[in-house]
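One protein chain omitted, others in place.
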Amino acid sequence: MARHPKERRPDLGGMTRREVLKRSVAASLALPGAAALLEACARPGATSEGSHANGPGAGKYWPAGSPYPLARQDSPVTWKLWRQPIKSGLAPEKGATLQIYNWDSYIFPRVVKEFCAAYNCKYQITTFNNIDEALAKMRTGQLQFDIFFPTPDILGKLITGKLLQPLNHSYVPHLVSDAWETYQNPFYDQGWHYTVPYAVYTTGIGYRRDLISDAQIRGMSNPYDILWDTTYKGKVGIYDDYREAISMALLKNGISDLNTGNKNYINQAQQALVSMISAVNVRTSINGAYIGIPKGTYDVHQAWSGDMVASWFYTPKQDMKTWQTLGYWFPSDRKGAVFNDTITIPASAQHPVLAHRFLDWMMTFKNAMLNFSWNGYQPPQRKADPTELTTTKSSYTGEPYVWPWLADAVVHESDFHTGYFEEELTPQVDALWHNAWQAFNSGVS
Amino acid sequence: MSKTVSERPRVDRRSEGPVPPAGSRSTRTPLGWWRNPWRRPRILATLTWAYLAWSLLPVLIAVGISFNSGRSNSVWQGFSTQWWWGHPSADPSGALFVSPELRAAMIQSLRLSFLTMFIAVPLGVAFAIGISRWRGPVPAGANFLMLFSFVIPEIIVGISMFLFFTYLLKFVHLGTGGQLLALVTYQISYPVIIVRARMLSIGKEYEEAATDLGASPTQAIRRVLLPLLYPAILVSFALVFADTIDDFITVRYLSAGANTEPLSVKIYNFSRGALTPAINAAATFLLFSTLVVAVIGVLLYRRITRGQRGQTQEMTEHLT
Partner (left out) sequence: MSAKEPASRPRLRLRLRRRRRSGEEATGAWYPRWYWPTFAFPGTLWVLVLFLLPFYVVVSIAFGTVDPVFQSPLPVYEPWFWTTKYLLEEWDLVTGQFRSVEVRTLVYVLVATAICLVIAYTVAYYVARFGGKRKGLFLTLLIAPFFISYLMRMLSWVELLQPNGYVNSVLTFLHITPHPINWLAGVPFTVVVGLVYGYIPYMILPLYGFLDRIDQSQLEAGRDLGANPFWTFVRVTLPLSKPAILASLVIVTLPMFGDYYTNNLLSGSPKTTMFGNLLDNSMEATGQGPEAAILVLFLAVFLLIPMLYYMRETAKAQRQQ
């Protein structure tokens, strides 16, 4: 018996999965492509409303109505294996074309080329511009990628939706031998059942060292205020990303919970952001840090550490004097926003053994550092002593991995204990953040 | 067809002495010159040339920058073909014609554009012909939908097609097939508008004359109506090709993998990331392909209408 439409469960947006199924089935009979629609209804994506014991994983923080536990630094999540990993000891597939699905320009093609030379395969890198697009395409089931680079905050969706396959650790020994120990048990995937880490980075402030001296910004009581400093009016930028921008405003206001659902905190952050519009004529961009600052479009911009490390490639004049104008600030007590990417293997991968080998390749010190030299994003490698990254020269560029005056951009393993991780939000809290972002874009405080 | 001022015999009235066309002053004096209704308007001329310069100069500069020897997009640093054939330092995988990814993207661009052109234009032309003669609510409704699909922002068309293919018509796969269907849908209104406008000015006399002389309806269409529409049809081909090869919104949503992403999407990706002259080279390539197609169209037109070719004015009349 169908429920009455007025009888709604508020936290699921008005419909339970059963209702959705029933209605969709009814609809499918009334529209062409009924078979297709029935298939769509049966697609592996939604979960049952059953108890948490049947859920896709276990974790302390499991909000009501959520199909899976949400990972937090203090509430780690262990994901269940929804199917067995591939068997050990298999030979890599021959004559394959490795399908990689990654952000644009985020992996050094040469690293992939060398992998393919070693394993006798071809490769194709498909890129996405935002994670929603990636999710939508992956869910259609029509595209079979072997490697996918998600951020940890969508792991819940991916694993519940059975889009990722569990890893067989015997193929990826270099994670244990070469990568930071913390990644054998990251809080978002305890026991590394589904992921290996890709790049680690912090979010701070990039600035022109010839206009703002290192001493000046480090001497400020609240260095985040430099983005509100009217001296740089017209040359200030923040990222065009609702999480990053609002998080930074939260940190400026002294709030350290970057996953907060507190309406007051979010409102204050929104007001702070809106005040930027009149104070400094702020602009939003994606590439403002690594393209805009070298080019002179921005004097100061919110920046990821990897962006500033790589920014020296983009200065108009390629000389030491110009490179020394690029600066990066992160709190000295390392209490700021930290993040990392992951590499995973989709469930529909056609070449899983090769994919595992690729993960191992990326965990190997030599290859990870070569990738680092090209894209500027530090890999969590044990042998890469953070204190030596500013002095060791990269074999690819011939210059230090990180310029000495960008020492704040080097990420330490301990940052993941002192720093704040942006994680997945419940839909209601997410909506709050979105509304704050839309309000900022409309100029309404 | 109307004749314009410029088709009149070119007579320099000033040399004929004081023969005032209006008023009684000689055109040699400033006031006379001002009052001369046959002089070319200087202001309008200046404005027109200024507009053309404003419109095209940035593009010429952009084409020039694609041959920049440095990596800057705004400052000229010397001539080099590194972004076209070489191995620029900023892009280790190679320049436009060297990198396999960019080459695949170029081929996909051309493939999509040609296929869309050859599907959308016949459909649109047939629709325009049918609609101009068939009255009623159904054709009016379809006509409205066509126009609506034309003015609605393309991102909506792209997303709705993506959702439609992934939720309902699941047998349509992402990739070239899906991209083609979406592109044709978006482009079909172009030939409809152009051909319809042309048909409004043709009138029914020609077909009537043909059928009066014994032609069957099909023959009347084929031998009388279509040849009159050739210029409009060729223009539609050129415009649909141009619009499709530059499209980056719809095809992005419906692409299946890197090998189904055309060059326009790569340009869009470049524009969000690192701007190097590589993007100029890619865009210049697209521009040249379109120009080639347009030139072929013009040459074809001249060949087809060899016997009837009149002055340039007639040809340009027929275009719009």
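A and B label the chains in the order they appear, each numbered from 1.
As a convention for this text, a residue touches a chain if its C-beta (ideal position, glycine included) is under 8 Å from a C-beta of that chain, and two chains touch if they have at least 3 such contacts.
Please read all numbers here as calculations on a predicted model, not as lab measurements.
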Ask   = Pick from A:92, A:161, A:223 or A:380: which residue touches the chain that isn't shown?
value = A:161
Key: Of B:117, B:188 or B:274, the residue in touch with the unshown chain   = B:188
Note = Missing-chain contact among B:79, B:134 or B:171 belongs to B:134
Inquiry  = Under the stated touch rule, tell me which residues of chain B contact the chain that is not displayed.
reply    = 1-6, 22, 37, 40-41, 44-45, 47-48, 51-52, 54-56, 58-59, 61-62, 65, 73-75, 123-124, 126-127, 129-131, 133-136, 138-140, 142-153, 155-157, 159-161, 163-164, 167-168, 181-182, 184-185, 188, 192, 197, 200-201, 204, 207-212, 217, 220, 238-239, 242-243, 245-246, 248, 264, 267-268, 271, 275, 279-280, 283-284, 286-287, 290-291, 294, 312-313, 315-317, 319-320
Inquiry  = By the contact criterion defined above, which parts of chain A meet the unshown chain? Give residue numbers in ascending order.
reply    = 5, 12-15, 17, 20, 23-24, 26-27, 30-31, 45-47, 65, 67-68, 130-132, 135-136, 139, 157, 160-161, 234-235, 237, 240, 242, 274, 277, 281-285, 288, 295-297, 427, 430-431, 434, 437-444
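Criterion: only the chains that are shown with their structure count from here on.
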Note = When centres are defined as mean Cα positions, the distance from chain A to chain B in whole Å is 41
Key: Residues of chain B defined as touching chain A within the complex   = 71-72, 75, 90, 92-93, 101, 162, 166-171, 173-175, 252-253, 255-259, 261, 269, 272-275
Remark   = chain A contacts chain B in the complex at 31-33, 36-37, 39-40, 99, 104-105, 109-110, 124-127, 129, 133, 136-137, 139-140, 142-143, 286-287, 290-291, 313-314, 316
